[in-house]
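One structure, pasted below without further comment.
Just one protein chain is left out here, and the rest sit where they should.
By written order: A and B. Residues from 1 in each chain.
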Amino acid sequence: MKKLMKGNDAIVHGALLGGATHFFGYPITPASEIAQSGAYYFTKAGRTFLQAESELAAVNMILGSASAGARVMTASSSPGIALMGEGLSYLAGSNLPSVIVNIQRTGPGLGYIWPEQSDYNMVVKGGGNGIYKNIVLAPNSVQEMADFAYKAFELADKYRMTVMILSDAYIGQMMEPVSFPAKVLKSKRKDWSVYADAESRTNLISSIHMTKEALVDNVDNLLAKYKKLEEDIVEYEETSTDDAEHIVVAFGISSRVALTAIRTLRAQGIKIGLFRPKTLFPFPKKRLLEISKSLKSIISVELNEGQMADDIELAVQCSVPVKRLGWYGGVVPSVTELVDKIKKTI
Amino acid sequence: MIKHTKPNAFYDTFTRKGPGQKTTHYCPGCGHGTVHKLIAEAIDEMGIKDQVIFCNPVGCTTFLHYYFDTGHVQCPHGRAPAVATGIKRTLDDSIVISYQGDGDLAGIGMAEIVHAANRGENIAVFFVNNAIYGMTGGQMAPTTLIGQETKTTPFGRDATRDGYPIRMSELLNTLTAPVFIERCSVGNATSTLKTRKAIKKAISNQKNRKGFSFVEILSPCPINWKMNAIDSRKWLIENLEKFYEVKNFRDVDTGIKSHGRFPFLDDKELFELLEVSAANEKKAQKQLKKIGEHKVKIAGFGGQGIMSVGVLLANCGKTAEFNTTWLPSYGAEMRGGTAYASIVISDETIGSPVVDKPDVLIAMNAPSLETFENDVEKGGIIIVNSSIVPKKVTRKDVKAYYVPATEMANNLGLTAAAAVIILAFYAKLTGVFPVDVLKEVLPLSIKNKKYVEVNQRAVDAGETFFNEYKE
Partner (left out) sequence: MAKNYIKLDGTVCKGCRVCVEACPKQCIVISSEINKMGYQFAKFENPNCIGCGICFYVCPEPGTITVYKDEEEKK
């Protein structure tokens, strides 16, 4: 039996079943339900929830807990994620696994609590200092909030990376029926962790390297890992792309509006499809290039000024025009509006 | 016999520093080496080398892992107490040592140390205060004395410009949770031996699960103070110890520190807690009625139960095995004005959960009707709570229904049931799902069981009203 729940609650359910044992949270609208739900369920399940004094402290508690081998998470919204930039960089530099949920809101600065997808660049390109990436998953339904939270910890442990679940205020706040997997996942002992025992005593979790050779090595290893991700974990969803002359590329809430829009357009005889990246890093570059060959145009629909569109352009190597339809300031286009704009664009 | 020798908690050779290294990277006469030795001795005496995890700070002591044969986590500047919290909350039996300098702890990391202390984290913090930034080459620290010359106070620290030196032990002593706070010094042999005792006490507090212990250690930085090792110790005693009183501030035993853990649930218990059953049931998909995307907007003012009735509707959609979404309006409008919930029920995958053109508008108050009347799809339905909406629907291309729901609900003795009455009316009217589904879902979505019965009667009332409805 499916359970009707909010995206923000689904994250916590998925995470606990995915083996998360520690949650260091800090409230911020529109992500607060995750901390609230975490405070209830993690505590009641005998796991650990702790409200940190800031997002900065939260991400550093994650650094400690991940070093100690735990499956650990936090959730926040755009300004909070920006504040975590320091920790994100250290986590990457130290090759630590973590899961961080970003329920995006409008910016810059305090902006407001309505949805936007304007953290794309910050999150997909890294966000803190130095050369590094996060795995970025972009759910577009409450089911995927649960599914991605569930699998994020496996991915994080496997690649020793931060997995960022990049969502938005709508996906976080909306309710949909969700089904859950039958198995609770568990963390295995990690040979690099500090467990406060004889076996792990000489382990060192660190991002400092005192020679150029070691620094180069570290970044080379990161880059090799990122390259491998492009082979291993790229995910996307295609709707009506087979005979499409145009495709809309959209993720998260934008892709939901776009789905209704392309159905409407198809009904009017326009050959249009939807391409939805589920992983924003690694970005589905190969597949986009492949399908771009038969297209007349690509329309990037985002709740920002066209941040993902830059990546699409790179992916298709300018073989087809990439048009940008962007909304921001908390505005989510209505289906009617999107349909009109697409028609004018193609 | 050997009375004092290099403690076993140190690596014999500091290979992480470089091959064959036996000395520290610290400047001649630096206090850190002495403090390290005192900590290493305590670790030896307590036989806890395997359990110790150091939180290496940023500063001269970033390289603690060169020396201590223990676990290490290198932390961002000032964040060691937060990192320590993460480790300790993960590994109950670990001995977590946060070793920090004055810039790290009292400057950039002020928030983290105060809150870790305030939570009473069961960790030991060793705060080495030498009143200057060492690693970066001698700039002002939060603890730099008034008049003290540093690279960033070339004319001496001036309180009107730079503020006053911070007394961390005194500051933390205002908090309730810490069990041990002491300021020590390594200015001479006697004070060094007292420091030794305090360090051991802090670590044994942790081992015995007593709580947060803080040892501040006044320590010389001869190079950045621009003195030799001997003069720096004299200066420390004559200046630092005068401003920073060397004493014990707190040594209490408040019993075992516990973080109030619930028992760790196994898989089965976890599923029960989450109230989800595993998706192993493969039920044959029921042949669904073709309804396409059916979009409903329920609007009213706060307190009318708009959001929860919306959830109830979405739950009915789910129970009837349709795809369904519920999206609240939220933000400023929640605090007055019109609140609304958007519900989409569909036999196919739902695209946008945003309902800009509802098939059905349920207007629970007058502003809702005014705001959304024109958005309704041609041929759509508007159900009006006529008890409090005097206005009639003006559009001719939609069907309007008037249900005096608030009045009916008042008659049942529960004003809040008005929306449920309308929902029953809606179910009968649209036939998207049978009223029985509403009756089935209702008890599950009402937290306070004493309201179930009256709400069931509200459903009946709505159904009856529909059956007798005359357009």
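Note that a contact is a pair of C-beta atoms (placed from the backbone, for glycine too) under 8 Å apart; a residue touches a chain by one contact, two chains touch by 3 or more.
Since the model is a prediction, treat every value here as computed from it, not as a measurement.
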**Q.** Interface partners of the hidden chain - shown chains only, full complex considered
**A.** B
Q: Using the definition of touch stated at the top, determine which of B:54, B:67 or B:180 touches the missing chain.
A: B:67
Q.
From the list B:32, B:183, B:257 or B:318, pick the residue that touches the absent chain.
A. B:32
Q. Considering the whole complex, which of B:24, B:308 or B:415 touches the chain not shown?
A. B:24
Q: Kindly state which of the options B:233, B:357 or B:457 is in contact with the chain not pictured.
A: B:233
Q. At which residues does subunit B meet the chain that is not included here?
A. 1-7, 10, 22-24, 26-34, 36-38, 40, 67, 186, 188-189, 192-193, 196, 222, 228-230, 233
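In the analysis below, only the chains that are shown with their structure count from here on.
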(Q) Could you work out how far the Cα centre of subunit A sits from that of subunit B, in whole Å? (A) 19
Q) Can you name the residues of subunit A that touch subunit B in the complex? A) 1-4, 13, 16-17, 21-22, 24, 30, 41, 43-48, 50, 52-54, 56-58, 60-70, 72, 86-87, 90, 94, 112-114, 170, 173-184, 194-198, 200-208, 253, 256-261, 263, 332, 334-336
**Q.** Touching residues on subunit B, where the partner in the complex is subunit A
**A.** 16, 49-53, 55-56, 62, 65, 69-76, 79, 82-91, 93-95, 111-112, 114-115, 259, 261-265, 267, 269-271, 273-281, 293, 311, 314-315, 318, 323-328, 330-331, 349-354, 356-357
